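The complex appears here minus one protein chain, its other protein chains still in place.
When the chains are written out, they are named A, B and C in that same order, and each has its own residue count from 1.
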Amino acid sequence: MKKISSFSRIARAYDAIFFDAFGVLKNYQGILPGIAQTIENLLAANKELFVITNDSSRSPKALAQKYLDQGVRAFSEDRVISSGTLAREFLQTKIRSGTLAYLGTSVSAFYIQDLGLPILPIREVTPDRFADISALVLLDEEGFCWEEDLSKSVNLLRHSNIPVVVANTDRTYPVSHLEINIAIGGIANMLEDIVGKRFIRFGKPDLPLFVQAYGQLSRLREIPKDKVLMVGDTLHTDILGGNKFGIHTALVLSGNTISAQCHYLIESSGIIPDFICESVVT
Amino acid sequence: MKKISSFSRIARAYDAIFFDAFGVLKNYQGILPGIAQTIENLLAANKELFVITNDSSRSPKALAQKYLDQGVRAFSEDRVISSGTLAREFLQTKIRSGTLAYLGTSVSAFYIQDLGLPILPIREVTPDRFADISALVLLDEEGFCWEEDLSKSVNLLRHSNIPVVVANTDRTYPVSHLEINIAIGGIANMLEDIVGKRFIRFGKPDLPLFVQAYGQLSRLREIPKDKVLMVGDTLHTDILGGNKFGIHTALVLSGNTISAQCHYLIESSGIIPDFICESVVT
Amino acid sequence: MKKISSFSRIARAYDAIFFDAFGVLKNYQGILPGIAQTIENLLAANKELFVITNDSSRSPKALAQKYLDQGVRAFSEDRVISSGTLAREFLQTKIRSGTLAYLGTSVSAFYIQDLGLPILPIREVTPDRFADISALVLLDEEGFCWEEDLSKSVNLLRHSNIPVVVANTDRTYPVSHLEINIAIGGIANMLEDIVGKRFIRFGKPDLPLFVQAYGQLSRLREIPKDKVLMVGDTLHTDILGGNKFGIHTALVLSGNTISAQCHYLIESSGIIPDFICESVVT
Partner (left out) sequence: MKKISSFSRIARAYDAIFFDAFGVLKNYQGILPGIAQTIENLLAANKELFVITNDSSRSPKALAQKYLDQGVRAFSEDRVISSGTLAREFLQTKIRSGTLAYLGTSVSAFYIQDLGLPILPIREVTPDRFADISALVLLDEEGFCWEEDLSKSVNLLRHSNIPVVVANTDRTYPVSHLEINIAIGGIANMLEDIVGKRFIRFGKPDLPLFVQAYGQLSRLREIPKDKVLMVGDTLHTDILGGNKFGIHTALVLSGNTISAQCHYLIESSGIIPDFICESVVT
């Protein structure tokens, strides 16, 4: 069994650190205690810091502003890499006509705005407009009525063979120290199972987010991959993705993964982090 | 490609008919047009008729009463076989202590009442009571708040390794001629995917419902299996189950399966009905 | 964490015991040491004993004879319940024409013989005969060449939309104390994944085998379900099935499930046996 390490100690060996957001730096209630100081220490030690997140609930700029508002410097807009950006790029090149329907808040709709196409929340889509919808985009688990709008999404996909884009592959996110909530990625799996079609997913564990972060990093400073550490709270996204990208990985127990279960989850999944830490504040 | 047959014509060759309920005899709005007459004709021709349903939203008695109220004789309580009954039997023999938590309406809770154990809807379960819950039962997609109570179910299962019983395996049910809704069986798949545990499912395509209906039938009249026809609107439950039970199967296009898609769904799933009919009113 | 119990001690509380075969009573090399004496003790204590197996490599009669040959009385032909029998019943009622192709040894072909249809091992099926094959039956992982005949099976299923029957759902079976082999049920999952069609499976964890054993038992002696114990070495077949059938279950660590892993496998699968024993010889 892997022992629990001190994050501050293992961080010393790396020049750049990629952080997952939820469960590592913050939860639904805000920035976690002690994070501001941890980040200051890392900056003082001259580490390059990035956030790699499946959170598409708001723009990278808005995400960056939230860190600043809560006293965490370090994450300017260009250091926040969100899967929503990849979903947006896909829509930009592949969908040239029709209306984009979406599940999410109007704030999350940032990622599909200004593409030259009308957008419409699923709750405003009526069956007579099904034929005009050219893609369905899953952005956020908030901003719609699950009972009504998920069934309406099924009916849309049952009548039209259109691409479905999932901008956040997380199945859950931490609300508080003890609680998690179902995220849009979990809902996406249900819809995919029901309609039997293959959705197009963006986000960890897929590599493009890592490629983008590492590209951004390389423009600032040349750092080899073995000097980059990915820190996350979820084996199937952060750790699997970081491992696959070929960088070292640290699992923290401050979010989706419960301390008492981490060893059997590693054993039973075969997803093996290089380190395990209680949190980044240790 | 299989041709579309007339139901009344193919029914002649059988002595007993097992009907799925939703999408065949009724939808969310009530009994389908023409069903009362169809059933009268079959009774006049001396057919033995049964309903085999994954619907656990109310008791077999209440389900039977609903048919009667809407002018359909033929389905007395003992001719309505519901998966809820199997779930109840499981709980009765396997769960001897603790509290049964459930997702569903208070009417659907019929299936878990009077088992000598306290029952509690998930919305009333607070985290401090997690330790006392000995099983979670999924009965109906109504009667709770999807946004809140599904996440609470995930939190319960994350903290306790308890059996989860799914009393209805249907992923969708027909609301109207054109629309379907997500059913508790679809939600069950999402929860199972998120928590990574194996749930215990009762209902078609599993055989026990068919075994029970055939046993009931055999007490009334001795009819060989090749004189029994299963009629359903869903390939993965009704048709797969009927095929596996070794009886003939007829797919109707009045519910979950859209006429324009039935041929490719049969091809792509490999689940092959013996007959296809527009509806039982043909 | 569940503690390890002595099998002989827990067996006292039951009047009938259903044994899985592989990993409990025997492995690929033969009857396990001490089994003959264990069985004698249970017979002396007036227990009713049955074997419930997914093994379709030979007939119940031949399986029964093997026990006798190796000094284990107790398992006459009518006390050996095999999933092959269910597969045979399915074919008998549902497939009325064409040729039955199969994967398995000629001995395993017992289950598809004398049904009035010609049978043909896949290795003798040539593409020009594809059109005549009316079903493919997966019986045993031996008796054919994996490299050639599995690809040929894929080509058959790619060209014909025919039922595929899996007579053994086990993914692995124990060869020796330390080693397991891939079984036809594991191969079936691969073929199903590749061709994208739904196969028809017989065997644990599905209930019909349990129903048949319990029916057989009831003809001999009336024993309530809570006096019946299922003993098996595999969580996903024996224990899940026994739990679902509503009888008590004991996991033994003499087969597929490794002692050092059983606790995390129970935690991560959510399939919970009532007891855990090192083996039935304890």
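Here is the rule we go by: a residue touches a chain if its C-beta (ideal position, glycine included) is under 8 Å from a C-beta of that chain, and two chains touch if they have at least 3 such contacts.
This one's a predicted model, so the numbers in the text were calculated from it and none came from an experiment.
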{"item": "Given C:Thr38, C:Ser108 or C:Thr172, the one touching the chain that is not displayed", "value": "C:Thr172"}
{"item": "Missing-chain contacts mapped onto chain C", "value": "127, 146-147, 150-151, 154-155, 158-159, 171-172, 175, 178-182, 186-187, 189-190, 193-194, 258"}
{"item": "Where the unshown chain meets chain A, residue by residue", "value": "89-90, 92-94, 157, 161, 163-164, 195-200, 202, 206-208, 211, 225-226, 236, 240, 243-244, 246-247, 266-272"}
{"item": "Chain B residues that touch the omitted chain in the full complex", "value": "261, 263-265, 267-268"}
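Methods note: only the chains that are shown with their structure count from here on.
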{"item": "Topology of the chain contact graph, where touching chains are joined (line, ring, star, complete, other)", "value": "complete"}
{"item": "Fitted rotation between chain B and its twin chain C in degrees, CA, nearest 5", "value": "180"}
{"item": "For chain A paired with chain B, centre-to-centre distance based on mean C-alpha positions, whole Å", "value": "37"}
{"item": "Whole-Å separation of chain centres (CA-atom averages), chain A against chain C", "value": "43"}
{"item": "Multi-chain contact residues (two or more partners), chain A", "value": "none"}
